[in-house]
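One chain of protein is taken out of this complex; the other chains stay put.
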Amino acid sequence: MKKRKLEENIFKALMIISLLGVFAALAGIIMVVAVKGLSSLNLSMIIETPKGGYYLGKEGGIANAIVGSLYLMAGATTLAFIISLPVALALQKEYLSKRFADFTRLVLDILWGTPSIVYGVFGFVIMVYLGMRASLLGGIVVLTLLMVPIMVRAMDEAIRLVPFEMKEMAYALGTTRVETTFAVVLKQAMPGIVTAVILAFGRGIGDAASILFTAGYTDDIPTSLLDPVASLPLAVFFQIGTPVPEVQARAYAAALILLVIVIVINIIARILGWRFARHIVR
Amino acid sequence: MRPKLKMPSKKWVTRKESGNNHSEMNQRLNKRKVKDNVASVSARGILIFVNFLALLIFCGIFWKALPILSLVSLPELLFSSSWHPMKNEFGLFPFIIGTMAVTLLAMIISLPVCMLTSIYLSEYAKRRFREVSRFAIDILAGIPSVVYGLCGVLVIVPLVEFMGELIGVQTTGYSLLAGGIVLAVMVIPFIVSISMEVLRMVPEPYRESALALGATRWETVKYVVLKKARSGLIAATVLGFARAFGETMAVLMVVGNVAQIPTSLFDAAYPLPALIANNYGEVMSIPLYDAALMSAAFILMLVVTLFSLTAHYALLKVGKTIA
Partner (left out) sequence: MSKIKIKKLSVSYGNHQVLNEVSLDIPERQIIAVIGPSGCGKTTLLKSMNRLLDLNEDVAVSGDIAIDGENIYRPDIDVNALRKRVGFLPQRPYPLPMSIFDNVAFGPKIHGLDVSSLSVVSNKEREGKGNKGTQRLVEHYLRLAGLWEEVKDRLNAPAAKLSIGQQQRLALARVLSIEPEIILADEPTSALDPISAKLVETQFKILKENYTIIFVTHILRQARRLADYIIFLYMGDLIEHGPAVRFFGEPCDEKTKAYISGEIS
């Protein structure tokens, strides 16, 4: 009996240590980024573009990256949403055989797991084929590719949670499949769909590897879809590597902004989930 | 039987049955049917499109990688250590080893932590605490890889350098070990959230029956819960492995990037994703360099796909054994 209790206690202690370790990692990351970032963050950092080159110029801020990320994400999130919602709705069993839908789910899961660098490479191949340079458009397209599997699968999960009895109720009124889908399923799954969009946004905004070749990097704010564009994750990546402390400060500021965005997104996802839940039937 | 039109004088009167109304409804119904059929066809179309897109990515990369095999044989590509693009020597072996080493190291570090954490959260923690922890883990999972990389550069690299000094090894800190640690922290939230879900899938009665026999919590976990959830936990691990395998930026920032086969934890390594990220985009000048990097991308994609498939079938099995 004593031995059994001892074993229990040892493992319990190990578990608590592990859990504390995980929390400590999170706290540590937030602290490091906050300390470094806050000391480099000021107004000119946010509203100015870098002067004298982003790699060596000591003056200026990361407005190019902030606006760039905004442009990229606005485009990619919109495109990904336009593609993902129909796909997720089409995965319902009313439209297609379960086998085909499940196969597509598997394909999407594989795409979800595919490293983002592969998307970057693929996007670049396509762009070379089309004779395009690294540009806002290229970045948007590649980020869209990256976000679609995430969005679809998250939406799909939400849609599958719609109770069968509720759909049955709609069909019993003599509705067609489309009518049921748009009037009932879409409404009921709305919180999940919103969460899916936000989740995919969170993944997209932090991804650097996919836009490394496709969006490029620049000091300026792009004026057309074919201009190269800066972005927050690449602002961190490029500017941390320089020997100039002022430039590194820009990397810290960018990292802090990214971190704040990720945390805010997680909170918003939860709150929006509740707000859209007004008409939801549990 | 009642005569059909014995309408009571009450106000429960139904619609007038006029012929006009009927044909109007029929027309409307036809329109609705057309819409429904259009939707159904587009549903099929859009799913075919998605599958086609996936195929396109796969084939596109394969097709761009193929030319490399006209220059070097497949075994040479995979097992030669000589990487001199200028001299048309493309051996990916150091990079493959680098990827495997850093991934394995990350898994060795993270797996015990992941399992213990998810068991604690699923089996011991109160609901409230579990929810809060899940929130923290979601945030950890959402942190961009460049931020992990940044923290790696600021904290882990100096730490590794210091450790190297302690045991008398020359190192810059940018090393296999630093890459492994950063990668381990990155995959933890990923594996934990899947494992937790799998563990929660084990129905309560299994636990109750073990506890009712006088087993301790831990014994219940060890003999009942883990047995039931085994293939799900394997799936979680495999998915974590796949995630680590393809992770690019964070590792790239701390691993040193020297094209060599690392012989100790404190040596620099050069994983495949880092190779692609560092060199792709400027390869157009050298013939076949492009194809060599493409073959690296193809290897990444192939391995990750295999892992995903494995995990998929393992998870299917869980669904069957538990339900």
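The first chain written gets the first letter, and so on, giving A and B; residue counts start at 1 in each chain.
In this section, contacts are C-beta pairs under 8 Å (C-beta built on N, C-alpha and C of every residue); 3 or more make two chains touch, one makes a residue touch a chain.
Note that the coordinates shown come from a computational prediction; the quantities given were computed from them, not determined experimentally.
Novice: Given the contact definition stated above, which residue among A:A183, A:V244 or A:V264 touches the chain not shown here?
Specialist: Within the whole complex, the residue contacting the unshown chain is A:A183.
Novice: Would you indicate which residue among B:R32, B:R130 or B:R230 is in contact with the undisplayed chain?
Specialist: Answering carefully, the residue with contact to the hidden chain is B:R32.
Novice: Considering the complete complex, identify which of A:M1, A:L43, A:L130 or A:A172 is in touch with the unshown chain.
Specialist: Result: among the candidates, A:A172 touches the missing chain.
Novice: Determine and list the chain A residues touching the chain excluded from the picture.
Specialist: 93, 98, 163-176, 179, 183-184, 187-188, 278-282
Novice: Spell out the interface residues on chain B facing the chain that's missing from view.
Specialist: The list for chain B reads 1-2, 4, 7-8, 10-16, 18, 21, 24-25, 28-29, 32-33.
We take it that only the chains that are shown with their structure count from here on.
Novice: With chain centres taken as the means of their Cα atoms, state the distance from chain A to chain B in Å.
Specialist: Once rounded, the distance between the two centres reads 14 Å.
Novice: Touching chain A in the complex: which residues of chain B?
Specialist: 32-33, 35-36, 39-40, 42-44, 46-47, 50-51, 53-54, 57, 60-61, 64, 112-114, 116-117, 119-121, 124, 133, 135-140, 142-151, 153-155, 185, 188-189, 192, 216-219, 239, 242-243, 245-249, 253, 273, 276-277, 280-281, 284, 293-294, 297, 300-301, 304-305, 307-309, 312
Novice: Touching residues of chain A toward chain B in the complex: what are they?
Specialist: 4-5, 7-8, 11-12, 14-19, 21-23, 25-26, 28-29, 32-33, 36, 86-87, 89-91, 95-96, 100-101, 103-104, 106-111, 113-122, 124-126, 128, 134, 145, 148, 152, 176-179, 181, 202-203, 205-209, 212-213, 233-234, 236-237, 240, 251-252, 255, 258-259, 262-263, 265-266, 270
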